[in-house]
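As you look at this complex, bear in mind that one protein chain is not there, while each of the others sits in place.
Note that the chains take the letters A and B in the order they are written out, and that residue 1 is the start of every chain.
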Amino acid sequence: MKKSFVLILGFALALTAAPFVEKSHAMDKVSLGIAISQTGRYAEPAGRMVNSYKLYVDQVNAGKGWNGKKIDFILLDDKSDKQTSIKLYEKLITQDKVNLTIGPYSSGITDAVANVLERYKYPTMAPGASSGIIWKKGRKYLFNIIAIAQDYQKGAIHIARDIGVKKIAIVGEDSLFPRQSAEGAVEWAKKLGLEVVLNENYPRKQTDFTALLQKIKARRAEALISNSYFADAAAQIRQLRELNINLKIFAGTVGPGLPKFAKQLGDTAEYVLGFSQWEPKPAILKRPGMKEFIAAYKKRYGVNPNYHAGQSYASLQIFGDAVAKAGSADRDKVWKALRTMKTTTVIGPWKVDDTNLNQHEGLTFQILNGERKIVWPKKISEVPYKLPMPNWKERGKN
Amino acid sequence: MADAEIALDIQNLKKYFGGIKAVDGCTFQVPKGQISGLIGPNGSGKTTTFNLLTGVLAADSGEVLYNGENIVGLRPYEIFNRGISRTFQITRIYREMTVFENMLSASSMKVPLREARARAEQLMEFVTLTKLRGEYGGNLSYGQQKLLEFARALMTDPDLILLDEPAAGVNRTLLNNLLDHIHHLQEEQGKTVLIVEHDMNVIMNHCEKVFVLDYGVKIAEGLPEDIQTNEEVIEAYFGHK
Partner (left out) sequence: MQEKAEIRSKYWLALFLVAAYTVPFGIGIYTDNVFFDLQWLADLTTVILNGIMQGGVYAMFAVGLTLIFGVMRIINVAHGELVMLGAYLTWMFFFYVGIDPLLALFLTLPIAFVIGVLIQKLLLNAVVGGPELTPLLITFGLGLTIIHIVEAIFTTDYRTIPYAPDALQISESINIGRSKIISFVMASFISISVFFFLKIHRIGKAIRATAQNADVAMVCGINIFHIYMITSGLAAALAVAGGALVSIQFGFNPETGVLYTLQAFAIIVLGGRGHYIGALIGGVMLAVIESLISFMIPNGTAMVEIASYGMMVFVLLIRPRGLMGPKEN
């Protein structure tokens, strides 16, 4: 019901806007278009991305611009809806005639919009999408920047092997992103010689995991690889404690990365592993320009940038480099530059393969004393991981 | 008898169900302190009239004066609380409540519980159901259910009691028993009783006054023996010839 309402609204918006937008963009500007969720369920993470875009555009416009041209940044709201997003990108391309576009937030919306971008041959950065499947459809114009879902559990499974775990259980919500994360986890387990004793899905909104966890215990799993969001990850770790099931590793994906995970769960959250694309820790990650970016972001918005903010800033950095290399904002030239160039951003090096995938290496962190500490890959780890997790009975006594 | 006080003054009462005129301008006066009968062929509107009098159905028009007050439009429990109580053609007791609970359910919340209990005990004694006080209503025989419903109708000590076919499905002994109780109420306590009944013996032997309905209209009233010979009544019952 909500969806159709948004749809109608989107139509209405597109229709009313149509006659007025025959803008011609002055030659001394590069127009950059994006439709992203400023309202709806994705508003929070997408908002952080918008923050970074605005920061970057203002910084560049205050300086030399892109090849001496200022950026004209056009920002639209897709209301977290796929259909609306498609309409808005059509509009950006055919009516606003923007020079370049940036992708929306979420894998689902990006996958839908990618078809439009492909049709009009718009080279586009996709910092809001992490589903590997998007790049398995032979697309040429959408560029990946962050680690794909298949690699979210890479670190956790490496750690599991390193501490001598033999049997792992993989569970996940029954939806696109967790399924891909699980698929990747199975691959990595196979590569590293771990036995997957259980691989199951559960429906969205599942809150009671006791029987599933008991089954994991019955199967003698030593580690639980949970391809989950916040609510399910929180419920699982909590119920492991309630059932006094002692595992060596509990690895979530995006859930443990949220500050409220440690806050709401207290000491139950301790020792949990999670995945992040990036953390605002310049002393450890040592990426060029990172410190300055973090400082500028914090100054303007009052909080540290999270990985959403980092990766979106990085994607504009890449665009800037590509425009410089191409010598203009000509889309064909920019596309060629993106396909071949190699550069470094605030979140790390960037170079795509034939399928437009960048090999960004994410990081695995562990919650220790309520803080997220990077523990993998080793070369950028803050502290050594503390695993296996201590038994529940031995906790909370200090 | 002509100047007997009036318990219930029914004026031009009407109730249509779509095109069917169930009660069509019915007018009669129920005398106070007597046992009266309401008869008529099947479908003549007797039960509908009962339902109108007790508020189970809302009348389309007309008046029912009870103690000088028009009770048309009042809710059933409001009418009940004014002292009009009834039983049903097919007994309607609470099958999943015990006999005692059935009795208590008909007491006003305003009556102290102890009083209500005492009253229930007394009435169960009166209809000889004391031994079955813990039995579920659904487990009683039909006759016992009838007694229970009758006793329940007396819980609040009503002044006017409407009985819908008390004789139906009841054996002779029990019926006589029931009629004794009814007479007892009228003679000892001065209650007004209005009975709808098919069993002419009951009507002829126990009622002081009889009203005859046909097609929702009162066609005759009078003493039982007069009614028996009334031509209109005979025609209503045996058809026009």
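Keep in mind that, in the parts below, a residue touches a chain if its C-beta (ideal position, glycine included) is under 8 Å from a C-beta of that chain, and two chains touch if they have at least 3 such contacts.
Bear in mind the structure is a predicted one, so any value in this text is a computation, not a measurement.
Residue A:Ala231 is the one among A:Ala112, A:Ala231, A:Ala296 or A:Ile380 that touches the chain not shown.
When the whole complex is considered, the residue among B:Gln11, B:Thr27, B:Gln89 or B:Ser105 that touches the unshown chain is B:Ser105.
Only one residue in the set A:Asn201, A:Asn304 or A:Gln359 touches the chain that does not appear here, and it is A:Asn201.
Interface residues of subunit B with the unshown chain, by the touch rule above, are 54-56, 75-77, 79-81, 85-86, 88, 92-97, 101, 104-109, 113, 152-153, 155-156.
Take subunit A: the residues that touch the chain left off the picture are 41, 174, 200-203, 205-212, 214-215, 217-218, 230-231, 234-235, 238-239, 241-245, 260, 264-266, 268, 392, 396.
Everything below uses one rule, namely that only the chains that are shown with their structure count from here on.
Averaged C-alpha coordinates put the centre of subunit A at 78 Å from the centre of subunit B.
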